[in-house]
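Only a single protein chain was left out; the remaining protein chains are all shown in position.
Moving on, here comes subunit A:
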Amino acid sequence: MEVLLALVIGVMAGAAVWLVLRPRTFQVIMGLTLLSYAVNLFIFSVGSIFIDKPPIVTPGLAPNLESYTDPMAQSLVLTAIVIGFATTALFLVVLLALRGLSGTDHVDGREES
């Protein structure tokens, strides 16, 4: 599972970097979104990955690290998702404003001659 997760994160981050370096604003925003997905998954994975273990204390489970997963990473991801979503939405607004003002979707606001 670790290998699969690492591959997913890597492919997503790689695609994101390529997209961010493109000259079209739409590609840039897709790249930034993909990058934030990759980062979120990455944060999630540093809290050691388990299947079927609860992050919060449940009655009946032995209170040791064997039976729980790290709740900290999950709460970090939650915050990061919210913040990333908000800033991406803001970026989208600026993108539309640029499109409206310049009539082109080039990041510099004018086509290369």
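Rule of thumb we're sticking to: a contact is a pair of C-beta atoms (placed from the backbone, for glycine too) under 8 Å apart; a residue touches a chain by one contact, two chains touch by 3 or more; residues count from 1.
To be clear about the criterion, contacts and distances are computed from a predicted model.
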Listed names "Multisubunit potassium/proton antiporter PhaD subunit", "tRNA threonylcarbamoyladenosine biosynthesis protein TsaB", "Electron transfer flavoprotein small subunit" or "Heme exporter protein B", with the criterion being the UniProt name of the chain not displayed: "Multisubunit potassium/proton antiporter PhaD subunit"
Interface residues of subunit A (partner: the chain not displayed): 20, 25, 28, 32, 35-36, 39, 42-43, 46-47, 72-73, 76, 79-80, 83-84, 86-88, 90-91, 94-95, 97-98, 101-102, 107-109
